[in-house]
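Before we start, here is the structure in question, set down as structure tokens.
In this view, the complex is presented without one of its protein chains, the others remaining in place.
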Amino acid sequence: MAIDQFSLQFETSGRGALDISNSINSRLLDSRVKSGVAHIFLQHTSASMMLCENADPTVLVDLEMILANIAPDGDPRYQHDYEGDDDMPAHIRSILTSNDVSLPITDGHLNLGTWQGLFLYEHRYRPHRRNVVVTVIGE
Amino acid sequence: MAIDQFSLQFETSGRGALDISNSINSRLLDSRVKSGVAHIFLQHTSASMMLCENADPTVLVDLEMILANIAPDGDPRYQHDYEGDDDMPAHIRSILTSNDVSLPITDGHLNLGTWQGLFLYEHRYRPHRRNVVVTVIGE
Partner (left out) sequence: MAIDQFSLQFETSGRGALDISNSINSRLLDSRVKSGVAHIFLQHTSASMMLCENADPTVLVDLEMILANIAPDGDPRYQHDYEGDDDMPAHIRSILTSNDVSLPITDGHLNLGTWQGLFLYEHRYRPHRRNVVVTVIGE
């Protein structure tokens, strides 16, 4: 059994989803873990780690529409709006979709389903640098 | 420390929840891990792995009502509707309730709370065969 922990940085281009499956898979080659679990953790409360259908980009368009329904930007009822209309909605989206995910590693790579991609979802309007801590445990 | 990784298939009967706690517990006997974590991962983006109250079936009825409120079937605003009225809502439900869960293993079985069951929630109308990858780490 072995453990490998490392950080990765991703530059988002504002609100929207970034497929990071390949970035994680590339780095897994160095871990030399063939079978185990990769725990992928985002150190932020206004972005998410999310599994989503990765074939049709309109899935992300429709998802964005529903997230905006659940937590509307600039809702006058928000008390927490220091950083703008997208501040509090970003926290709510982050909580509902989560900041961490664990994925099985099989034959040295993420064992995702055929149409499953791992996305970093930026909930703020502006681009941000986001830090991800990955911990790989296996053999 | 030991690791055991295996796949299980479940046949759903269309939209609704299937309690898979016993199936996982049965298979854990072969893993011979007494203390550790079971990571349970669903390789699909239109179904969920979900913990839920397991005593009163009306909990699932009410949950279904709220999920349908959040992501209505056949909403004309959806762009992604290739596979029907339940296509995009299934992806949204899957993202909000998640595809993976980790559970503690104690004395060789899932250490769930008294009223806690592990459910595979099918979000599509029609029955599907769903694949779950389980990774057990412990000793």
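We just call them A and B in the order they show up, numbering each chain from 1.
Convention: a residue touches a chain if its C-beta (ideal position, glycine included) is under 8 Å from a C-beta of that chain, and two chains touch if they have at least 3 such contacts.
Note that this is a predicted model, so its numbers are computed, not measured.
Colleague: Among B:Ser23, B:Gln116 or B:Asn131, choose the residue that contacts the chain missing from this document, as touch is defined above.
Modeller: Looking across B:Ser23, B:Gln116 or B:Asn131, the contact with the absent chain belongs to B:Gln116.
Colleague: Just checking the interface: what residues of chain A touch the absent partner chain?
Modeller: Residues 1-3, 5, 39, 41-46, 70-71, 77-80, 82, 88, 91-92, 94-96, 98-100, 102, 131, 133, 135, 137 of chain A touch the chain absent from view.
Colleague: For chain B, which residues reach the chain that was dropped from this view?
Modeller: These residues touch the chain not displayed: 1, 35-37, 50-53, 56, 58-59, 61-63, 65-66, 69-70, 96-98, 101-104, 106, 111-116, 137-139.
As a working rule, only the chains that are shown with their structure count from here on.
Colleague: Go ahead and note the Å separation of the Cα centroids belonging to chain A and chain B.
Modeller: 20
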